[in-house]
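Every protein chain of the complex appears in place save one, which is left out.
Moving on, here comes chain A:
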């Protein structure tokens, strides 16, 4: 617990001292435009839109991780639970100023959920009323890709997907994150 509060203090401190702030509407409108444009380009094929958003996020994550590491000065996490805390309390904190709740761990500590109480990407958004978007589109799917890309760069292969979204009328916005494996080739984590 104490390490968890320490992590959140790191996030708060970075947010206050090191992060350039940007107008929230700029973020919301830019992201909204991208998703809307993709929906148009893919002719309402929301599966492809999800996939494309994930891919874009992946490319962002591979770059963003360096910024995260350079700013946070973070060392390597000892286990996946620490990683989850770091993602929520430092990563999401400094880039989106939210701290999703980490919960629903599996007993092998390889899967957890992030519950988003607020989601700056989705402010003001209402999904199209075409009878399919509500069931098929994961509006914030870019975040899944960001996690996958950034963690891959620090030798963790993960899989992330949304399981619910308030935009679809669900009670919560929940992302499921699963550790697939530690990538061993470059710098194997402490084998124990």
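Everything below uses one rule, namely that contacts are C-beta pairs under 8 Å (C-beta built on N, C-alpha and C of every residue); 3 or more make two chains touch, one makes a residue touch a chain; residues count from 1.
Here is the rule we use: contacts and distances are computed from a predicted model.
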item	value
Name of the absent chain as recorded in UniProt (options "Trafficking protein particle complex subunit", "3-isopropylmalate dehydratase large subunit-like", "TBC1 domain family member 19" or "Nucleoporin SEH1")	"Trafficking protein particle complex subunit"
Listed residues A:27, A:69 or A:125, member touching the removed chain	A:69
Absent-chain contact - pick from A:87, A:133 or A:154	A:154
Hidden partner chain, residues of chain A it touches	62-67, 69-71, 73-76, 153-154, 186-187, 190-192
